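Before we start, here is the structure in question, set down as structure tokens.
Note that one protein chain of the assembly has been removed; the remaining protein chains are unaltered in position.
The first chain written gets the first letter, and so on, giving A, B and C; residue counts start at 1 in each chain.
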């Protein structure tokens, strides 16, 4: 129900992986119930069906590889909206039941994508370890806690949950990688603008011609709306029809974004509004991108000034 | 005074030239007073000073060559607005006191620009005629009526006024040429939209970079506003600053034009609104340009639909 | 070595999954050696290190979720190029040791993402089945063949390899979904143009401003180069710097693409050429997109004509 904070949360499981860690950064989720789902569609269907109030699912750069399915689900079925984003550093640890030098390890268990992301570290620091596949980061930690393997690659939360000792931390090859999660709810009024918001959209256009995408970007550019992400997806449904997922800087309640959305609505075959929500900046970190100072003449004040000017000239007050 | 139809008209003189002919196509001018002015600045100053209610001056493709000065006057001094346009075919006749075959003529008197526009015709049909300069089309007719010259190139109205016989008509080398005149008044509410209107603007941008003009055109293109004329003028006032005169399809009262004007206001150093007024199409003629069917999604209905849609998503009503 | 066809192939393993199936559509791979790799980076490193001649890895819409890592590997480390693409329908079957009606099943084993993609089918046709996770599609088939589970969701190739009976085919919820694989080699001259080619690029720009991406698309649009895919990736390396992966229609040897690439080189912080190769169209299927007929004036003949014209005017031959 709009205005009522969610209390029943579902997230992409299993327990002990990054999605749970991301969810628990939200105070409301700490107080509420948290249920793992087997898949993104299952998590979102729980919200659609009313069994949960909100679902936390990965959006971008996830080690779980669930990005495409999240986007397709948000664009394709009954409308849902993103009301929060959570950005987590992708942080892997090597954990064991007892302290041990990594170079002494003969086996390490890991989810294949976690292993892929720590591959150079492993080659350098645990050159003799054979890597065994696990179904999830959490499963790797669990198997290590059970004594089946010497060590696991897992999330810090997984090591803690299974009372493992961290024998090396920050072992991912790309130290600045992050995963971005979305808290998804049923449609309702968006949270109030904060001055640093993201608006997510799925737009589809009829042709694969670059000209069509150019028209989309022009609608944003002339209103000074910046783009922080773009991803094309073949829709599968109709030949030659493409969908684009866009993350824009700003909030649907703002004049510039409102005008840009109307423009997109006019030129695109379809525009799905996926939510306006506060941008999550990692605390203690430098901002992820420089503060963008748009072209001159596109500040909020300029928008207000131009509206007042138009009103004057429509009434014949020039000069 | 806004709302009160003008009764005192001034026009670029002298009497008997195309400007008078254009002015007399307006019913109000037929009923009111019509005073010739010696120059465009003088005509416009009469309106500014309140001695006249409206001035008819050439805007485009004039044989009088007054275009640049008209634009500079409209852009540079106290604001005035265009409330009507009048398009006249540039129609020259060869007139004499009595019928005579053109090839028999030894002298023809003409304004130099009229002579230039009929040059090929004269070479072919009056190859033996020496052309003598006159100060205006009207002066050429007057001198012929006085018996000083055998024949004059003049406007049909000039031949009639001086009771001359037309011995050849439509003698201009470019048969489709037109002159476009503007009826200029003091600022006031624009006439109501007719569905086929022109909005004239003078915009100035800070650089001569093509990118700056591109930004101007993008503001129009994304709102489906068509351009029917563009002309750059060095402003003379500041180095590297350019002014552009634009004629756009549409009316300031319309949503699309309102949004486009606001966009221009934001990105341009200065925007001078020069009026919204009915497009004048020559009666009995084919339209001057094809009816422009803009890109799909830019009809007035689409503008209304997109505004309603934005309102819904701002209130959380999706789907 | 350029010009020498590859004989030693590596692919994203394990055996019996879609990547192997895709690789075996290539005649050279059928004749050569085929070695599974544990991860995309491992596969690509085998090519970089010279232990393999070519690697087949997923590029897009993969059920393996390896897209991001493939793109990052292609953009970030020593240059490699794509010399072929293989598009496979994402086709899942339900397979068991003996024929059985799906609705009778109590357990089904599946890779979590395969299960996610067949979720609606399962809910409808096997409502009583509990889904158990497997590490890969191949592992699911193997466990079923071993008698551990009643049925597996797997690729057709996996069912065949483990001599399972297909009890339902085409069970994916999105019937037109495809996975796109790339055959990656060390840099060398690209294969000859076929008239229906793709050029893949990774470009990075310095700002997240929509204007920067607009400039990239303009470089393509003015040369009539169409875009069939775009994906942004945060580079992680520098704040506020974005990479875009682009698939364009055309071949680096063609005039239009050459000019567009030069333009991108000039305006982007970095352009990585990732290969020109024949577009793979699924046989027997309708083309995935309509044949794009670009704007008038952008055919190859127009490019040749404009080059000849420029040469003439540079030599003063007008008219």
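As a working rule, contacts are C-beta pairs under 8 Å (C-beta built on N, C-alpha and C of every residue); 3 or more make two chains touch, one makes a residue touch a chain.
Owing to the predicted nature of the structure, the values given are computational and were not obtained by experimental measurement.
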Ask   = Which of the displayed chains are touched by the chain that has been omitted?
value = B, C
Among C:148, C:169 or C:305, residue touching the chain not depicted = C:305
Key: Which residue of B:106, B:135 or B:192 touches the chain not shown here   = B:135
Remark   = Touching the hidden chain, out of B:15, B:42 or B:196, is B:42
Key: From B:31, B:229 or B:312, residue that would touch the chain that is not displayed   = B:229
Key: Candidate in contact with the missing chain, chosen from C:28, C:160 or C:267   = C:267
Note = In the full complex, subunit B touches the hidden chain through residues 38-42, 61-62, 64-69, 72, 112-113, 115-117, 119, 131, 133-135, 174-178, 207-211, 213-214, 217-218, 220-221, 225-234, 236-237, 239-240, 244, 286-290, 292, 294-295
Request  = Quickly run down the residues of subunit C that touch the omitted chain.
outcome  = 2, 78-79, 81, 187-190, 215, 218-219, 221-223, 252-253, 258-259, 261-263, 265-268, 273, 295-298, 302-303, 305-307, 309-310, 313-319
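Just so we're on the same page, only the chains that are shown with their structure count from here on.
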Task = Could you pull out the chain whose C-alpha mean position is farthest off from that of subunit C?
result = B
Query = For the homomeric pair subunit A and subunit B, should the interface be classed as same or different, according to whether the shared residue numbers exceed half of all numbers used?
reply = same
Ask   = Where the centres are mean C-alpha positions, what is the separation of subunit A from subunit C, in Å?
value = 23
Message = Averaging over Cα atoms per chain, report the distance between subunit B and subunit C in Å.
response = 58
Task = Please compute the C-alpha centroid of subunit A, do the same for subunit B, then give the distance between them in whole Å.
result = 56
Ask   = What positions in subunit A touch 2 or more of the other chains?
value = 218, 221, 295
